[in-house]
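One protein chain omitted, others in place.
When the chains are written out, they are named A, B and C in that same order, and each has its own residue count from 1.
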Amino acid sequence: MASSNKGIQVPTPRFRPGDRPNFDHLDVPQAGGLPKPAVDADSQNLKEFAFGLVRVLNHNHCAIGDWDPHLSSGMLLDGLKSMVLTRAYDNRMMKMQRTKRLSFYMKCLGEEAVAIAGAAALRDDDMLFPSYRQQGALIHRGADLVDMMCHCISNSRDNLLGRQLPVHYARKDLNWFSISGNLGTQFPQAVGWGVASRAKGNDAIACSWIGDGTSATGDFHAACTMASTYNAPVILNIVNNQWAISTHESIAAGSAESFAAKAIGYGIPGIRVDGNDFLAVYAVTKWAAERARAGLGPTLIETFTYRGEAHSTSDDPSKYRAQDEWKLWPLGDPVERLKSHLIVNGDWSEAEHDDYEAQCTDEVTKAWKESVSYGTLEDGPHSPVETIFEDVFTEQPWHLRRQRQALGY
Amino acid sequence: MASSNKGIQVPTPRFRPGDRPNFDHLDVPQAGGLPKPAVDADSQNLKEFAFGLVRVLNHNHCAIGDWDPHLSSGMLLDGLKSMVLTRAYDNRMMKMQRTKRLSFYMKCLGEEAVAIAGAAALRDDDMLFPSYRQQGALIHRGADLVDMMCHCISNSRDNLLGRQLPVHYARKDLNWFSISGNLGTQFPQAVGWGVASRAKGNDAIACSWIGDGTSATGDFHAACTMASTYNAPVILNIVNNQWAISTHESIAAGSAESFAAKAIGYGIPGIRVDGNDFLAVYAVTKWAAERARAGLGPTLIETFTYRGEAHSTSDDPSKYRAQDEWKLWPLGDPVERLKSHLIVNGDWSEAEHDDYEAQCTDEVTKAWKESVSYGTLEDGPHSPVETIFEDVFTEQPWHLRRQRQALGY
Amino acid sequence: MASMTMIQALNNALDLKLTDDPSVVAFGEDVGYFGGVFGVTKGLQEKHGSGRVYDSPINEGAIIAMAMGMAVNGMRPVAEIQFADYIFPGFDQILSELSRIRYRSAGQYTAPVTIRTPCGGGIYGGQTHSMSPEAFFTHIPGLIVMMPSNPYDAKGMLISAMENDDPVIFFEPKRLYNGPFTGDPHVPASSWTKHPKGEVPEGHYTVPIGKADILREGSDVTMVGYGTMVHVALAAAEEAGVDAEIIDLRTIIPYDVDAVTNSVKKTGRCIVLHEAPRTSGFGAELTAQIQEDCFYSLEAPVMRITGWDTPYPHAHEWSYFPGKSRVMQALKTMMETV
Partner (left out) sequence: MASMTMIQALNNALDLKLTDDPSVVAFGEDVGYFGGVFGVTKGLQEKHGSGRVYDSPINEGAIIAMAMGMAVNGMRPVAEIQFADYIFPGFDQILSELSRIRYRSAGQYTAPVTIRTPCGGGIYGGQTHSMSPEAFFTHIPGLIVMMPSNPYDAKGMLISAMENDDPVIFFEPKRLYNGPFTGDPHVPASSWTKHPKGEVPEGHYTVPIGKADILREGSDVTMVGYGTMVHVALAAAEEAGVDAEIIDLRTIIPYDVDAVTNSVKKTGRCIVLHEAPRTSGFGAELTAQIQEDCFYSLEAPVMRITGWDTPYPHAHEWSYFPGKSRVMQALKTMMETV
């Protein structure tokens, strides 16, 4: 890296508002270019995967190469449908936040494949430790939209009793951990969960996701270190969507060649995968899951993708990044790519897709109507007020009892 | 890694008390085997250095290969003398701790070259952020033994006013940072120091050392991440002396191939060096220093060595490791190796060495006598009692004034 | 003089010091190009360059350690922690390092670092964007802890913090960023334009560390607080028609013990207020000290009005926040105690 001799050097993104993005500098390898290693391959021999990019869908929307998971059309359609439904859900919730029906929202536009293909490649009893941008996996696991919405609007049916910010779902019934507002904390917890699974003689594994920005946290290092030491059955995903709020991924990456490369320092496989390629994400996750389940330890996956929308409803990306970045993103839109693949395969059509999109919009509208019938954040009803003193401890100690009474309950 | 499917897996050292150590499994490459890259080489092309072992002194005690720093006999002798003096100092202090003249002590037996060759390769205005096992560097920078001892026995001349545990030296006049009892905290601080140096237009760099065990801390990741992001002029050393108190290095390493390999994930050069080879440590440090000084960023160095003695005066290593490990350690004793090299070169002799050792013992004895004349921990005199309330803030606020008065001062 | 929000006042303080003093740098998550998620550093990178005002990776421990390393090398960094709730990954660097470096090196090394961080609830931020964690920092010897309640103080206090040689934890009550707030979410938000403390001199001035502000003199009861709660106290006393003496501590450590003691000795009654949980909150320290120093003047026990000992709940934010009605009720009880 060339450099001057004075002053603090800070990486800058190539494009800022007003610039015309051009991603020619991104080396996007051909689909099918990388071999698929055996599940029990030694991590020492897998280093190239940390610098490459596993891709299955080629420009003609065909699945090629070793990594093609050869999924049935049914499974592919399920994945596509989850992605389309997730997008419809996100759009609706965003709109509702804009009319102040919920306090906050976060979309996953452009990253739907990351979570949904990931979840699809796992067993239902595998435990997910998500960040706030994997709602697709929750939907794919069959969460009822009404339940999800009730949480987001903190109404009387919110299973979290209005305690959590919207989108911080917790669903034990779906093996979905409680999302934390503190970045990265779930990564080493997932390792602990996985270690306990083996301790108990189970073969369920844990899977967690953090963002590119979050890879800088101490908890990232904690997770990778512990996963390597205890050979934990866990899949650790870094979702590199290029941005952390307004901060470009280069601030977390520094001069690193990839986020997956960090795996090498822990002696675990690190695989970089096209995050907008449903089949590739599925295949890599499946490989890592089989490996973990067989007692062969953790895998670090970098899903290379792009955050299509604002970080959350609290920021306006046009203030810090060039307007068309997502449109010009060379890895495309995961929904369009899987859709085209299904159409090329003869398993789907534009018309069916349009119909399905309309159906999702309806479903989401219906769910919304039902949800607000159980209350909204603004007008209630919410959970009973005295619940704010519950679940702090198993039993309410005297000081909380006094405080509850002081509030009149 | 082969593995069973149930139960928590924990790495274990090969040898425990009662075992006969055998280090045949260690792949010790020949001296001179690795090329020396250009100072401005791209870190992407330096990965092999993270898995190799830079060695200069061969079995015949000759310096060979690209990394030979071609040091003058004077410099080599200075290094040897610092090592011998450090060892004498350590021995004396250990003995004095055993007779309760100081509360605590930590030796660096077997690791003298790490700190001393490191310091020798740096400029005096380069700032050192040491851990507690680099006393050799302090001695090499010319610290007066009496001053060091006065600190260790917390007497009236302790420059730290008796506030710190022994061996936690702080010497601004020697560009030696204040040693912390909290492992690893100095690593990211060193990065900040380095960044500030550049901000001010200076070319002084920072150099820090942590242990193999400490590489697991969050601060390690903080340091490497920040160093990479801001291209900081800093040398980050992991002193892999095989043990962290009773914990074998495999607990921090997990299945990693080396500690230097962690550098790859940050896109910075990672170099593994024979830590018992003075010339190799010097050469690698010098290379990293030139690189950093030229504005080319940080380097992570793993110095591969062995902790010859107890962790500190608080533990007994015969309780957790095989007795002869250090004697059988294939990389030998750094003092013997440099001594033999100088003898082979004709610049030193056994007799001169013996004389010098005796001289060091005398010097240390003399220093000890003088030190205790200024007080000891047990009997004082110490710093004035009221100093415990000073330096908490620049000015003493009312609550500390009241407390001081309550104590009668 | 100009009318400024608290955000503008803080921005102005930073701008001034960045201009004045080449050793000042400001950094943190999203602090650079974007200007911070609340806009406190807006425009500063453009004006002072990316070598002075810049983004950092998401690692609060690293941010604080970096700042400390820079400070040890003669700089005066101002680090932003995006939300006070996220300061804890940096807690060890603050407690074990920043707060002790002067002490443990016997004055050889010092760390004039200012850590700015928005705190407090009132924006439906849920349990991870609402904390008021000041009490933790008051239990760490060697840290100055401050919290302004208005734009004028914010600027003067931040400049004092940046010019001070000790590390400062500088809490910014985010609910006050854009206007005063009396604790009733149903009253339309007011703005700093109409508030006298929204008038801020454009040049350099300081508000001294350790000096409280008596916002209102009174004889019935002393109310001691800082940040958002002083506005709540003012409004509650007003509405309850109680002649309260209201003290804005501004500096929490070392706080203005004389202002507090003199007032309580005069009024004989005291309510301490904070938004943080009650148990071991800074109100406990104030109460303990007041009962010690003013025991023979007290006509009633010192009363604490605080947040509850629970995480800050999202939907029931206004049942958690110690708002006007709770303070009025406390005033009533307090004045009825004989």
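Here is the rule we go by: a contact is a pair of C-beta atoms (placed from the backbone, for glycine too) under 8 Å apart; a residue touches a chain by one contact, two chains touch by 3 or more.
Not measured: the values here are computed from a predicted model.
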item	value
Chain not shown: contacting residue from C:27, C:282 or C:321	C:282
Candidate in contact with the missing chain, chosen from B:96, B:224 or B:392	B:392
Contact residue for the chain not shown (choose from C:175, C:231 or C:304)	C:304
Contacting the left-out chain in the complete assembly, out of A:196, A:343, A:372 or A:407	A:196
Residues of chain B in contact with the chain not shown	7-10, 12, 16, 103-104, 154, 158, 161-166, 168, 180-184, 213-214, 216-219, 244-248, 251-252, 314-315, 319-320, 377, 382-383, 385, 387-389, 392, 399-400, 403, 407
Touch list for chain C against the chain that is not drawn	61, 85, 88-89, 91-92, 95-96, 100, 103-104, 127-128, 135-136, 138-139, 141-142, 253, 276-277, 279-285, 287-289, 291-292, 295, 298, 300-304, 308-311
Sites on chain A contacted by the missing partner chain, in the whole complex	127, 159-161, 163-164, 168, 170-172, 177-178, 180-182, 185, 187-197, 199-200, 206, 218-219, 221-223, 225-226, 229, 390-394, 397-399
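Keep in mind that, in the parts below, only the chains that are shown with their structure count from here on.
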item	value
Chain at maximum distance from chain C, centres defined as averaged CA atoms	B
Whole-Å gap between the CA centroids of chain A and chain C	36
Mean-CA-position distance for chain B and chain A (Å)	42
Residues of chain B whose C-beta touches two or more other chains	195, 199, 218-219, 221-222, 225, 229
Residues of chain C engaged with two or more neighbouring chains	25, 51, 56-57, 59, 61-62, 89
